[in-house]
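Heads up, one of the protein chains got dropped from this complex, but the rest are sitting where they should.
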Amino acid sequence: MQDLTAEILTVIKKRPTQSHKGTYGRVVTIGGNKQYGGAILMSTSAAVHAGAGLVTCVTAPENLSALHTFVPEAMFVSSHDYSTLVDVIQSATVIVIGPGLGTEDFAADILQIVLNRVTDDQYLIIDGSAITMLADVKDQLHIMAPHGQLIFTPHEMEWQRLSGIKIADQTEENNRQKQEEYQATVVLKKHHTKIYAPQTPTMRLPIGGPYMATGGMGDTLTGIIAAFMAQFAHDDPQSALAAAVYTHSAIADELSEDAYVVLPTDIIERLQKFMKEHSK
Amino acid sequence: MQDLTAEILTVIKKRPTQSHKGTYGRVVTIGGNKQYGGAILMSTSAAVHAGAGLVTCVTAPENLSALHTFVPEAMFVSSHDYSTLVDVIQSATVIVIGPGLGTEDFAADILQIVLNRVTDDQYLIIDGSAITMLADVKDQLHIMAPHGQLIFTPHEMEWQRLSGIKIADQTEENNRQKQEEYQATVVLKKHHTKIYAPQTPTMRLPIGGPYMATGGMGDTLTGIIAAFMAQFAHDDPQSALAAAVYTHSAIADELSEDAYVVLPTDIIERLQKFMKEHSK
Amino acid sequence: MQDLTAEILTVIKKRPTQSHKGTYGRVVTIGGNKQYGGAILMSTSAAVHAGAGLVTCVTAPENLSALHTFVPEAMFVSSHDYSTLVDVIQSATVIVIGPGLGTEDFAADILQIVLNRVTDDQYLIIDGSAITMLADVKDQLHIMAPHGQLIFTPHEMEWQRLSGIKIADQTEENNRQKQEEYQATVVLKKHHTKIYAPQTPTMRLPIGGPYMATGGMGDTLTGIIAAFMAQFAHDDPQSALAAAVYTHSAIADELSEDAYVVLPTDIIERLQKFMKEHSK
Partner (left out) sequence: MQDLTAEILTVIKKRPTQSHKGTYGRVVTIGGNKQYGGAILMSTSAAVHAGAGLVTCVTAPENLSALHTFVPEAMFVSSHDYSTLVDVIQSATVIVIGPGLGTEDFAADILQIVLNRVTDDQYLIIDGSAITMLADVKDQLHIMAPHGQLIFTPHEMEWQRLSGIKIADQTEENNRQKQEEYQATVVLKKHHTKIYAPQTPTMRLPIGGPYMATGGMGDTLTGIIAAFMAQFAHDDPQSALAAAVYTHSAIADELSEDAYVVLPTDIIERLQKFMKEHSK
């Protein structure tokens, strides 16, 4: 097991002069039913601010106004429009599914559509209620795994639901075994977040703090991960992921100097400057 | 009677390293019909910025877009969806009811649902039109009181309606008697706000000023109180409440150095920094 | 004729310690059909930021979300809800009608309702398309005038429509004559705006500049005037009005140091600080 340090941020490369939006990937964020619309807005905005080339948000039609006002840089697809959903999945570099998705029937439909379509050269970040829904059908996970590069971002209770390992039993060994079984990467969110990635020593996040314990923090992380995978995963996907996780908490640490609680929207606002300061 | 001083802010404790969103409570804010939607947005945003772990806003469906744009960190429940309303009440640490709620029939329904469900270990902050509606049925107050820890936040006219005590007669003795009868805490908002809490000397707020006389100021206070009760009430609820009331006006005093009128949204924006400066 | 100077800003009085929202008046802003919704948002937000105690915006139902997001401090009334419209008019201190109102049938209805209800102790600011509609029925103006204290805020073409005086003929004498006929105050917006008020020498605004020539600037002025009349008109309404007009352009002048064009929303944001700096 190794502790992540600021060195991981060397992942944030200076951009090549000759490039265009396509160079920095297409991110699709899927989530936000009526009740939890804010979650997918934060994921989407985080992806935009962290430098993804093009970002499309698939969400409940009720969230259109809020999306366009909050982050006009992103595109909208109604979560009822399965046909356009399939189109945007097919052209995606990275897909996020779960923030505020809920567990209603149509959420399950969408998750199924995504799992059926995702391909080996795409990253699929599975968060929140999408993890919960998968937990109910986890026997299918090993079937599903080969078709996409999966990244799960559960907190401990969601990990328990998915893996069947009780929180008290979530040891290095047990977690590793499940990660290998799933052929997926697992970002286990907790006091010191751990990253279990294939063929890589476990990484542990020594930074972050309790000022991050507020609604939407995990949703924001998914957007940062998506943008980092879209831009920096080519050579070393494990490091790109680790750098995203590190960035999220490092910004929170900085902001906590002046804030009792650090809000997701504060982190989003700071991404461009932080990444500039650490880009080589 | 004692005057509150900045010492009350020691209530704002440094957060324990090992903690999560649940540690900082679940706040439910209920209000905002079509006409007064802004009121509940401000209450909700104040609760988020003051550090509540998770905040859910129950409001008219017309306010969904504004809520998600204004404070994406909060979750939405339609005020017509009584079934989900019951769910979020049952898992709440603190409930606010009243900001911009109005007095239409469905508002009375919701108030009744909340009063029926609230339990002894929950705080229920009753503000604005919810006070007015209760005033019409005040004989039931002593029946209701035991089922939740009630905090009323009336201005003088609302207190007159509820207690039957005319403004000119709102003396220490008369107010105290009613407070005891209701077995509730009363935050009587006026030039020097007073807090009448059970088994505690009356507290008087010596700060604040006329730059606070603007629409939405009281709504914002309810959100701050909710967040403080959710985080800091365990050992000493009276002090947590007093600290919330003090914080609201202390921020206004600071901002009034540079502003003729201090707006609710200005106070909300300053909460994180103020609480950081005063946390121990 | 006298030139306005910064001395007029002594109108902005330090607020009395003992006061409440009611002390600073109730402003009702009426306008904003679907096409011109932004106009009434700016008027409303200007009134809030300039210190009006309570502000209610009567606008097309389509504008509810934008209003609550843009200025949550304000209350909403649908322009189709004539019954609530009558209620808010009756309790108003100052009414603004016109910004983005349009000239459709229902706009004429609303204008008529307002003219029928306004009373001698209320200020009625008539702007934009409301002026145009009145121009069509100007013979009724002398009938209407006694029922409210009217303030017209036309630009030169609107003044031509209303008064029948062609722009080239808009001399001191001609303008004065019409102003007296209407028993109203006229703020004639142009390069050097002039204020024709009853029993008062004509006032001329020597400040402001071409960086203000942008959509929404006049709408914003109506909100500032409304807030100033609501707060400062008691002793000397002419000076309160003049101070509002002066404030609007003085802020623009300051902001133009750093901005090629000064936007209405920039002026709104600066109101609280400007008024603080000039309050006695």
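Read from first to last, the chains carry the letters A, B and C; within each, the first residue is number 1.
To be clear about the criterion, a contact is a pair of C-beta atoms (placed from the backbone, for glycine too) under 8 Å apart; a residue touches a chain by one contact, two chains touch by 3 or more.
Quick caveat: nothing in here was measured; it's all calculated off a predicted structure.
**Q** May I ask which residue of C:Gly98, C:Gly216 or C:Pro237 touches the chain that does not appear here?
**A** C:Gly216
**Q** From the listed residues A:Ile151, A:Met229 or A:Met275, report the one that touches the chain absent from this view.
**A** A:Met275
**Q** Of A:Gly31, A:Gly53, A:Pro154 or A:Pro264, which sits in contact with the chain we cannot see?
**A** A:Gly53
**Q** Given that one chain is not shown, which residue among C:Asn63, C:Thr93 or C:Thr185 touches it?
**A** Reading the full complex, the residue touching the unseen chain is C:Asn63.
**Q** At which residues does subunit C meet the chain that is not included here?
**A** Where subunit C meets the chain not shown: residues 34-39, 41-42, 62-63, 65-66, 69-70, 155, 190-191, 209-211, 213-217, 256-266.
**Q** Just the residue numbers, please: which parts of subunit A touch the chain that's not shown?
**A** Those residues of subunit A that touch the unshown chain are 12, 15-21, 23-24, 48-55, 64-69, 71-78, 84, 271-273, 275-276, 279.
By definition in this document, only the chains that are shown with their structure count from here on.
**Q** I'd like the angle of the rotation relating subunit B and subunit C after CA superposition, in degrees, nearest 5.
**A** Here the rotation carrying subunit B onto subunit C measures out at 90 degrees.
**Q** If you average the Cα atoms of subunit B and of subunit C to get two centres, how far apart are those centres in Å?
**A** 35
**Q** What whole-Å value do you get for the distance between subunit A and subunit C if each is reduced to the mean of its CA atoms?
**A** So the centre of subunit A lies 49 Å away from the centre of subunit C.
**Q** Send over the residues of subunit A in touch with two or more other chains.
**A** Touching at least two other chains: 65, 69.
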